[in-house]
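Report on one structure; see the data block that follows.
All protein chains of the complex are present and in place, except for one that has been dropped.
Moving on to chain A:
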Amino acid sequence: TEVEETLKRIQSHKGVIGTMVVNAEGIPIRTTLDNSTTVQYAGLLHQLTMKARSTVRDIDPQNDLTFLRIRSKKHEIMVAPDKEYLLIVIQNPCE
């Protein structure tokens, strides 16, 4: 299906370590990593996204969070939020 294709395409990008889709409550729906890692990422990033969104909206209620990128020493975590779902991609930027 298209969804599967999109996910496959994202996963095949250079440097991508893992991809997962999480629902609004933080329960993972689709993932390419193992269960324990997925669950950990899902729980933590879900809360962080909620916090980021509330921060943005507190400053300006007309505003909303569109994308969240967390750059760390080892890799970059990209979170694309939506009303009901969350797409999380972990990439190792090549150097």
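Side notes on the structure shown:
In this section, a contact is a pair of C-beta atoms (placed from the backbone, for glycine too) under 8 Å apart; a residue touches a chain by one contact, two chains touch by 3 or more; residues count from 1.
As a convention for this text, contacts and distances are computed from a predicted model.
One chain of this complex is left out of the view, and of "AP complex subunit beta", "60S ribosomal protein L6", "Dynein axonemal intermediate chain 3" or "Myotubularin-related protein 9", the protein name its UniProt record gives is "Dynein axonemal intermediate chain 3". Listed for chain A, the residues touching the missing chain in the whole complex are 2-3, 6, 9-10, 13-16, 21, 23, 25-30, 35, 39, 42-43, 66-67, 69, 71, 76, 78, 80, 82-85, 87, 89, 91, 93-95.
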